[in-house]
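The complex appears here without one of its protein chains, the remainder shown in place.
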């Protein structure tokens, strides 16, 4: 069950993981992209932190919106509107249900709508979807989903220009999404 | 028969016509183009004048090359490489024949090669071609060829984007080509 | 001023801001606004900049052209946040915008403009 408090903790934990793995994410984005995913996400999470800090006694919806706008205004790359739309959709849904599984599901739908990608296209969808559909979210589920992007051929995003040559590399957005859900598992009281 | 002397006179006469009709040519280029044909040709003819002035005792080939390079380096629009290529082709041919009819014919071929336009596409080709193929070049031949572009639909150049809407306007490059050949008729000893 | 305006979105501010120079030549009466680069002017796009380009355009109905995928996503987000009517085209950026500008200037109706844009759809 997501609350204002544990959602803030979750995002702060995600911030730390992005900070820690920033260079790795940009490295992953170099052979099959433009090498900025780590920097993009770091800027985005700084935006989220600032955005959250400006809130005064927010409800869950206001919090999700602030997270979304932080990402949308600061990332600058595809992952900004994608993660941003996911959190916007969560903001819409969270007055109805606060169950993590339900909110991840609407987030996934938002990402799919925004980017037009589906499962197997070697994008963050390939982590969001197995996570959203897992009966019990574990680090193994996440690790398997992230790893599976390695053998996929990219059909969306910059990596898709490389066709078959995109095979053999992890998708950077899948890896950062893995951190998001690992941070979720690590935050007490959500699952 | 073209000589160094009468070719210089011809181009100087063309310069004057361009100077006189500069605004009209740009006006013609406004509804079906970008409104710069007069300025382009004026810059080009200043280039030709400078280019010719730098020559010392040129032969006809050197003169044609200088004319071509003046146009190519100064016009900045489609008419630069088009007129330029016409004069480059004349430069190649003029060691073999100095008859105006022959040289206009190779000039026409150069324009067609460079721009890919053919008769009826509403371009300068529609003046060069009737002129090149006329048994006797008169101002009537020129006037008729220029006027005929009015009812044509443009298939090449900026005007072609307008499709049927290009009908009803004279082609600016056809009009400037009309001046070129009127200047030729007016230059004694060429025809 | 024409009823239809054009907005231009690129990852690079110089491209977005340079395009109106090409287009104004053939479309003096069309309003062009552009959004290029991130909010810190790095390579990327900014939803806020796109929204500003939409709002600053003199026309109420806009044709939008962009360079690559992530620009489209920020564009769509901006479109969801404005009251203006914005038509988004997956055509070649420069060539699509050039074609549209020429046709708007000549008062061609939107349906006919879209017919001429169709073969320029490449993404």
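Annotations for the structure displayed:
Think of it as A, B and C in the order they're written, each chain with its own count starting at 1.
As a working rule, a residue touches a chain if its C-beta (ideal position, glycine included) is under 8 Å from a C-beta of that chain, and two chains touch if they have at least 3 such contacts.
These numbers come from a predicted model, not from an experiment.
One chain is not depicted; across the entire complex it touches A, B, C.
Residue in contact with the omitted chain (choice from B:72, B:91 or B:106): B:72. Taking the whole complex into account, subunit B touches the unshown chain at residues 34, 36, 40, 72-78, 80-82, 84-85, 114-115, 156-158. Looking at subunit C, the residues touching the absent chain are 10-15, 17-19, 21-22, 25, 43, 67-68, 92-95, 98, 119-120, 122-123.
Touch with the hidden chain on the side of subunit A covers residues 31, 33-36, 158, 161-163, 165.
Here, only the chains that are shown with their structure count from here on.
Measuring from the averaged C-alpha position of subunit A to that of subunit C gives a distance of 29 Å.
The mean-CA centres of subunit A and subunit B are about 62 angstrom from one another, to the nearest whole unit. Separating the CA-averaged centres of subunit B and subunit C is a span of 36 Å.
Within subunit B, not a single residue touches two or more of the remaining chains.
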